[in-house]
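One structure is given below, encoded as structure tokens.
Only a single protein chain was left out; the remaining protein chains are all shown in position.
Up next is chain A:
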Amino acid sequence: MPTLISAKSNWFSSEALWIGLVIVAAYGIIPLAGTDYLLDAVLTPFLALSLAAVGLNVLTGYAGQVSLGSAAFLAVGAYAAYNLHLRFPALPLLIDLVLAGGVAAAIGIVFGLPSLRLRGFYLAVSTLAAQFFVQWALTKFSWFSNDNPSGVIDAPTLSIGGVAFTSPAERYVFTLTVVIVLTLLTLRLLRSQSGRNFIAVRDHEIAARVIGVPLLRTKLLAFAASSFLIGVAGVLWAFAYLRTVEPAGFNLDRSFQILFIIIIGGLASLRGSFIGAAFIVVFPLLLSRIGAALLGSVFDSGVLEMSQRIVIGGLIIVFLSAEPRGLIALWDRAWAAIRPANRSLLPS
């Protein structure tokens, strides 16, 4: 018993240490690798998509409810924050951010209602309704985009208490801070009884019901929390990364991209969401740069573009057949092989 307790506290401290190291590295990277291109075109979208993947992982990885409507909630977050800023200029940006997440959560709850009857592929198909409805509504009603005929919105400057975040480095810091705070809060939620309820509903719904897990509340909480996170990710995507967005940018492809991030990174793993996002966002850029540098003189860019997709598709097949639980499980296995003593201390 005493050994168990000490192992437990070790585990916590080693986990806290890792989180601390990653956070320090994430803030410390700016002056080191701080080319505007890297921050603006790679790291900021990586962080926004990571947060969206964390959100979808709460719903799909932990609570077991498949959703194909992620991009819709990105759009809801982005357009809600835009309208809140436009129509209530007195509200501070942070409040806009939270309220936009709240709007996405409310719509997530509505589209989560079918989950009480449907599961698996059938639920996934019903979440497509969210995808198509939101895109349609944003295009159809020009009120959402302040009467812009094509539905395009220009994001306002990010500023909190008079401090403006305009340069790529500043927008990166803003995004990073929001993503860290929300990821840590999500970790708290998942470690609480609500988080255990998610997994119970995913693993054995009937047993969960007999035990007294409130199914309705648990599923809708999963949809709400997930949509909140994805909605805030949408605000970051629109305000900190692209700064000009249109409804077509939040199409089904984007939903699939986020779903692939969590499948490739690892379902039911917050770390997997980040690794998956890194693979999907950063790796193609890396590959095209390397390809252009090495073979740019031999092949034209169209051929390079196509072969890059083939390489990524092939790698996904290789990774997932080596480890269906995603890149994070591969990483953990590699880590355990290097440091056998750490086998039991790996955070999940």
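Just so we're on the same page, a contact is a pair of C-beta atoms (placed from the backbone, for glycine too) under 8 Å apart; a residue touches a chain by one contact, two chains touch by 3 or more; residues count from 1.
We take it that contacts and distances are computed from a predicted model.
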item	value
Protein name, per the UniProt record, of whichever chain is missing from view ("Cytochrome c oxidase subunit 2", "phosphoenolpyruvate--glycerone phosphotransferase", "sn-glycerol-3-phosphate transport system permease protein UgpE" or "Amino acid/amide ABC transporter ATP-binding protein 1 (HAAT family)")	"Amino acid/amide ABC transporter ATP-binding protein 1 (HAAT family)"
Residue among A:89, A:161, A:212 or A:302 touching the omitted chain	A:212
Full-complex contact with the absent chain, from A:91, A:189 or A:315	A:189
Candidate in contact with the missing chain, chosen from A:197, A:227 or A:273	A:197
Residues of chain A in contact with the chain not shown	1, 4, 185, 188-189, 192-194, 196-197, 199-200, 202-204, 206-215, 221, 225, 268
